[in-house]
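Provided herewith is a single structure, encoded as C-alpha cells, for subsequent inquiry.
Note that one protein chain is taken out, while the other chains of the complex remain in position.
Each chain gets a letter, A and B, in the order it is written, and its residues are counted from 1.
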Amino acid sequence: MSSNNTVSSANLWVEVLSGENSQALLDEAMKNVADNLSMLTGREITIDPPMLKTVPLVDLLAHGAESPEAESVGVYLLIEGDLQGQSLIIFGLEDAFYLVDILMGEETGTTQAMDEVAQSAMAEIGNISLASFLNVLSDRTGHSIVPSPPAVIIDMAASIVSAVAVNTMEFAADQLIILDTVFKDAGRIIQAKFWVIPNPEANIMKYFKTK
Amino acid sequence: MADNVRSVSIGQIVVSRSPADVLVAYGLGSCVAVSFYDPQRKVGGMLHALLPSAATKNSTPDNPAKFVDLGVPLLLDEVLKLGASRSNIIVRICGGASMLTSPGFKNTLNIGERNVATAKETLSNLGFSIKAEDTGGNSGRTAKLYVATGDMTVRTMGQKERPL
Partner (left out) sequence: MTKILVVDDAKFMRVRLTKLLSGHGYEVVEAENGEEAVQVYKAERPAAVLMDITMPQKTGIEALTEIRGFDPQAKVIMLTALGQESMVVQAVQAGARDYVVKPFDPDRVMLALKKALG
C-alpha cells in the first residue's frame, strides 16, 4: 500500500478491513495493542482475533451489553484524520478497579471508586489501545490516522454502548460495521470488549451489505 | 406475578395489553423513551428513540422509530390499534442525558437535550400533556412500564428502581 491522500475515509476503511492484506494488517495492529498494554500493565495481555460484524442498530445493545444494567466503565474515542470512526472499550466496574490497582502498583482491592486518578488511568488504557491500533494502520498505509482525547464513562453497560449509536446521526445508517474483539490478561481476570467502528458512510455500508 | 420482560431496543416500539409484560428500555443514555398507557384498557407502549429527527425529510428512513419526531406518532398508532383510547392515554418520558461531556465531542454534545425538546414538541402537537418525566443529567437510565398496573419506574446505576 502506498501513500495516497486522495483516498476517502470510506475507501480506506474498505481497504483496511477487507483488502488483500487486511488479515495480516489487522493481526499486526491488534498485536501491537496487546504488546503495548502488556508493557503498560506489566502483565501478559492477549487479544482475540478481531471479527468484522454488521450490526443493526436495534441489536446494538444486545451485542455490546449482554447484561445491559451491569456497572461498567467505558473509554470512548473518535478516530480522526484520513480514517474516520469511533472506538469503545468496555470493562466491568470490578475489572476496571483491578486494572487500576495494577497500573498504580497497588494491592488488589485498593481501588474502590472511579476517582480522578482511576479515570485518568482508564483514559490512558483507551488512549494506548487505540493509538497502538491506529499507529500500525498509519505506518502501513502512509495515511495520518489519530485518536481523539478519550472520554471515560462510568454507567450501565447499555448506556455506554448507546453512545456509539448516537454517532450515526449524520449518516442515514440503520446498521454499523464493528471490528469486534476482546482483550484479557493471562489470568483471565480482566476481560474487556474492544470495538473499532468506521463511520457508517453510505459507501462503506453499501460495500459490506452486498458482501 | 412472573414478569415477562420485553426489551425495547434502540429504534424500537413495543406495545402490549398482556398484564404479565414489562416493557423495558435498558440504559437510556442520550436516547429518550416515550411511554403511553391507557389505564382503562390496560394497554401500554414504549418508544426508544435515538435521534430527534431524520436528517433528510424527503425520503422515509428504513427505521422511523429511531427518530423522536417520527416515532411518537407511530407509537400512538400502535397503542390505538391495540385498543387504547386516545383521551385516556397517560404520557411519560425518560432519558435524554448528556453522556459525552468533553468538548471534543461537540457533534453529539446536546443530543439528549434535543431529543427531549423534540419529544415535548411532538407530543404537544399531537395534543398530549406529559404526566411525568425524568430527563437530562449525565447518567444513563433504565425505564420500565408494567402493563398490568401502568406503573413506571426509572433506575440509574447503583440505585433502586424509583417510581415515575
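Here, contacts are C-beta pairs under 8 Å (C-beta built on N, C-alpha and C of every residue); 3 or more make two chains touch, one makes a residue touch a chain.
Bear in mind that the values here come from a model prediction, so they are computed numbers and not experimental data.
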{"item": "Omitted chain's touching partners, listed by label", "value": "A"}
{"item": "Hidden-chain contact residue, picked from the options A:28, A:94 or A:124", "value": "A:124"}
{"item": "For chain A, residues in touch with the removed chain", "value": "36-37, 39-40, 100, 103-105, 116-118, 120-121, 123-124, 127-128, 131-132, 134-135, 138, 146"}
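The criterion applied here is as follows: only the chains that are shown with their structure count from here on.
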{"item": "Length of the line joining the C-alpha centres of chain A and chain B, rounded to whole Å", "value": "29"}
{"item": "Residues of chain B defined as touching chain A within the complex", "value": "7, 9-12, 26-31, 50-51, 54-56, 61-63, 66, 97, 99-102, 104-105, 107-108, 111, 139-142, 155-158"}
{"item": "Touch list for chain A against partner chain B, complex", "value": "57-62, 65, 68-69, 71, 76, 78, 148-149, 151, 153-163, 165-170, 172, 174"}
